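Left out: one protein chain. Kept in place: all the others.
All chains are identified by letter, namely A, B and C, in their written order; residue positions are counted from 1 within each chain.
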Amino acid sequence: MSNAHSADSHDAHGHDAHHGHGDHAKYPFLAHHFDTPNQQFESGKLGMWVFLATEVLFFGALFVMYAIMRFKNPEVFSYASNYLDTILGGINTCVLILSSLTMAVGVRAAQTNKKGLLVTCLALTLAGAIGFLVIKYFEYRHKFEHNLKWGIAFYQPIDAQDAETVKMAPKPVENPVLAIAAPNPSAGAKVEPIVPLPPVDRSAIALPKAGPDGVATVALVEKAQEPVHYKPQAEDHLLDPMLPPQTHRFFAIYYIMTGLHGIHVLIGVGVIAWLLVMAMRGAYSSDYFTPVDLVGLYWHVVDLVWIFLFPLFYLIH
Amino acid sequence: MTTLDARPTIAAEAPDNYLTFRRGLLSWLFTLDHKRIGVMYLFAALASFFVGGVMALLVRTKLLFPGEVAWMTADQYNKAFTLHGAIMVFLVIIPSIPAALGNFVLPIMLGAKDVAFPRLNLFSFYLWMLGAICAVWSLIAGGFDTGWTFYTPYSSTSQAGGVIPVLVGVFILGFSSIFTGINFVVTIHKLRPPGMTWFRMPLFLWALYATAIIQVLATPVLGITVALLVIERAFNIGIFDPSMGGDPVLFQHFFWFYSHPAVYIMILPGMGIISEIISVHSHRHIFGFRFIAFSSIAIAIFSFLVWGHHMFTSGQSPLMNVLFSAITFSVAIPSAVKVFNWLATLYKGSISLNTPMLYGLSFIFLFTIGGLTGIPLAVLSTDIHLHDTYFVVAHFHYVMMGSALIAMIGGLHHWWPKMFGVMYSEFWGKIACALVFVGFNLTFFTQFMLGSQGMPRRYYAYDGTSAGIPGYVEGMAETFRIYHHISTGGSYIMALGFVITGIYLLHSLFAGRKAPANPWGGASLEWQCTSPPPHDNFSKTPRVGDCYDFSAVHWDEKQQGYVVDADAHASSATSGKGH
Amino acid sequence: MASASHAAHSHGNEPHPLVGHLVPYSTLFATGGALLFLTVITVAARYIDLGEANIYLAIGIAVVKATLVSLFFMHLRWDRPFNLMVLVGSMLFVVLMMVFCMMDVGQYQATLNKGNPAKVQTFLEANAPYAPVTTKK
Partner (left out) sequence: MTVLNSITSFLAQTAADPAAAASTSAPVEPTSIKSTEFWMPAGASNFAAEVDWVFHFINWINVFFFVLVVAIMCYFVWKYRQKGREVYARGPNHNLPLELGWTILPTIIVVVIFFMGFKGYVSMRTPPADAYQIDVTAQQWSWQFKYPNGATSADLYVPAGKPVKLVMRSNDVLHSLYIPDFRVKQDVVPGRYTTLWFQADAATGEETYHRLFCTEYCGKDHSRMNQRVYVLGEVQFSDWVTKQGRWLEELAVKNPGDASILWKVGGPRLYGRCASCHTIDGAPGTGPSWGNYDGSGDVWDRIQAGAVHKVDGGKPIQDFIGPGKQYETPEAYLRASILNPGEHVVSNYGNVMPTFKGQLRDAEVDVLIDMMKNLKDKDGKPNFDAKGRFIGSMGPAPAGSE
């Protein structure tokens, strides 16, 4: 394979040997350290692919994180994905796919000197990218309104009235702060019996089924796993009897992964806009369209990532 | 830097070289010339090396005293060793060889005019600068005491103010390293002139290629890991922090998935340099080219399969411990192969003990120790005892510093004449090398005994009885103090050696004898262009021969250097000898 | 330059690029259509109960879509094999990382805490003791 390569770059040399530096005169876009347009194009393309490889690992690590979290709390994922809006997610998927398509068409337009078509395609792609972000914004806002957030915020009462509801009940007695019936030591004669470790603690240690803070009881886990078409109400998730522990971690990974993808879309908006301007200035032709091609590759990868994100978050049965 | 241009010698005899091609500070800051970028990387990395070294000396000096000292609290000590580790790893060792020496040498060795993406190259240098600035920022923000490994949950809860800044810095430095890697991969694939086949490429380039693969594939994972850690620390979302349901062992998996391969980002280019130095200075064809070349690639691939051996005691499951321990040994083999090949290269050579060669031989000595002491750490039952003790510290200093950094300095001496067109003082070079060698062994060999005797690493004090403070380890002074004293003494000797090196190298810049094009008698392409090289490396596409075939290299009294008979060299190579 | 020559032969009437490869419109739109169709399928599949199989089906469809995109939109079908190798190789490393991490977590999962983490529990006890989730220790 490697030899195929070197061989190839050689015949590039050989092929253009007769008009060696002529290329630089003939092709103004040819950088000084490249011999032929093909070498330059191939280099750019390989560079982009290697960069995409880093992107794959960048997101890949997050997918690993996702897999492990879901593996640890399957009930959380199957429960919490009910809060995500499948319709909006589906629309977004289609938007991205279409913008990917227009991008691909745009590349062909550039290759075939169709300036008008190129500009149109880039504009459409740009529109798709922005549309995606707008829809995402509405999704996020809906969740924020209902405190479907990361970390502790997830457990905060949504409003004063909700706070009242959850405040009503007496605090559980095992809360140490309240168990303040302090036995007065001055009654020195009263000897506490030696307390053996509480049985639950012992069992927890003997067979490591439970962590330091106990486990979700089987019943609840099963309950949480069964919502076939169960649709929880986002606004009072705190009062939902089926809310499994550690649900906040689902939203943590959800915001991180979709957020990082969103950032990539944002970058895409930037570069595509730049392409659009350059294209209108007529910078690209069948001789020189490398930037369009490379941005195209980047944009398709953004699409690829979403193709995986969508089922993994929105389509959990 | 600009002062260089004032030097008459160069200006007179080499009207156009990359130093004099354009003048003024801006011509450096906005240069796209890989050589100038390499030089800027070099001096930046050396500056960071100085800072990291000072931190190391502070730490060692503290350890002269077994108990508490007034001038350095436990907190300051923790911050000092953390800073030392972070700077040395992220700012010095990782960029020094690929980004500094590699940037300078790779295109010339390859016979290319420049790297594939000069702008990207400059950009990655400024990313590096940004990362360095973040490190400074973190110091202003109160420093960071997490250890360079940033283990959660301590790193996500530590009171120190500089944790997030330094993590941001690491993130940025990661991308600087990624872009360098991309550049090298593409350059080596696409910019080889006719005749430069894969098996005529110098082994340094093979090493850089293997390194680039790791940089490209592993570094993104570090990026995402520190990003997650920043988020965890800022919003406490429960990815890594158990108090919110996270899993600290998972952080270690993510961290070491990058940081173990990163160890080879540090050592592989060093091995490449040593292959060059050993072969050139013993004026003898490298022995077993293909074995060395492929062992580099093998190491690069295996390095992704063994990260778990950093976690034998971390709560990783026994099954994975056994698995990782077994795979780890697969990395030992290629390293051993390289050492044997270097030895065989010496056989029947014509060895001249120049300063670079001295560093090369020290590398073999130190790397052998570093490699062999890795074995008890890869073996499960013994690692349980040795893990997180000074034994580990000694081991990775032998590999990271005794090997990677010594190779870097060796390479610096090897290519210094090429970079700046001047010769440094061989006399002082040998003295400094000897000091560094002796000092290094005094410093770190003692730490093997410290560790196997059970002294844990990252300990501010190792004997409390003298200090009379509750809690400190007791009754260990008699066991450990002597070792710590030898170690600290050695570190001072080593520091002296480095200071001398710095002095005579700087001196040579201004008053050094003009260097011939080929002072050592190398046969690879960089020795066939003038010293310093012209702005665009080669006026005409160079004729490529076997870069380890010295039959066409001859001594030239007039130049006080060697000359390569290009035609004879190219033809002797095409005559199918060797490989 | 197999690709360039290939380009030269197809669509001779159009100006063909100096480098790279031309993909006919038909291919592009066919790919786009297939992608949209598969999206509908995968959404539909969510509402059919296949138990364990659901996730594998979803991922399978995603993989098919990804292949389509990379082969036709990203020209990999006609591109240098090395670029394909770069993409596949990087994915292999992700798989490697996932396999090793999952194996480990799978081993020690039993010792992990599945209830409310300490901070959450404290917070709930203080601020929302009525929330059912507090009982799930």
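Here is the rule we use: contacts are C-beta pairs under 8 Å (C-beta built on N, C-alpha and C of every residue); 3 or more make two chains touch, one makes a residue touch a chain.
Remember, predicted model here, so these are calculated numbers, not experimental data.
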item: Of B:Ser176, B:Ser275 or B:Thr389, the residue in touch with the unshown chain; value: B:Thr389
item: Residue in contact with the excluded chain [from B:Gly142, B:Pro248 or B:Gly502]; value: B:Pro248
item: Hidden-chain contact residue, picked from the options B:His34, B:His84, B:Arg200 or B:Arg284; value: B:Arg284
item: Residue ranges of chain C at the interface with the undisplayed chain; value: 108, 111-113, 117, 122
item: On chain B, residues whose C-beta touches the chain left out of the figure; value: 74-75, 78, 145, 147, 151, 153-154, 157-159, 242-243, 245-249, 282-291, 313-315, 318, 321-322, 325-326, 329, 332-333, 336-337, 339-341, 343-344, 346-353, 361, 364-365, 368-369, 372-373, 375-376, 378-385, 387-389, 449, 452-454, 456-462, 464, 468-476, 478-479, 521, 550-551, 553-555, 562, 578-579
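Simple rule for what comes next: only the chains that are shown with their structure count from here on.
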item: Greatest separation from chain A - chain, by CA centre; value: B
item: Chains most often in contact, by C-beta pairs; value: A-C
item: Between chain C and chain B, distance of the C-alpha-averaged centres to the nearest whole Å; value: 37
item: In chain C, residues with contacts to at least two other chains; value: 82, 89-90, 93, 97, 101, 105, 112-113, 117-120
item: Multi-partner residues of chain A (at least 2 other chains); value: 5, 42, 46, 50, 53-54, 57, 60-61, 64, 68, 72, 152, 245-246, 248
item: For the chain A and chain B complex, residues of the former touching the latter; value: 2-3, 5-6, 9-10, 13-14, 31-34, 39, 42-43, 46-47, 50-51, 53-55, 57-58, 60-62, 64-65, 68, 72, 150-152, 245-246, 248-249, 252-253, 256
item: Contacting residues of chain A [partner chain C, same complex]; value: 1, 5, 8, 11-12, 37-38, 41-42, 45-46, 49-50, 52-54, 56-57, 60-61, 63-64, 67-68, 71-73, 86, 90, 93-94, 97-98, 100-101, 103-105, 108, 111-113, 152, 155-157, 163, 165-172, 175, 208-217, 220, 228, 238-241, 243-248, 286-289, 293, 296-297, 300, 303-304, 307-308, 310-312, 315-317
item: Of chain B, residues touching chain C in the complex; value: 189, 217, 221, 236, 238, 242-245, 247, 249-250, 253, 257, 304-305, 308, 315-320, 323
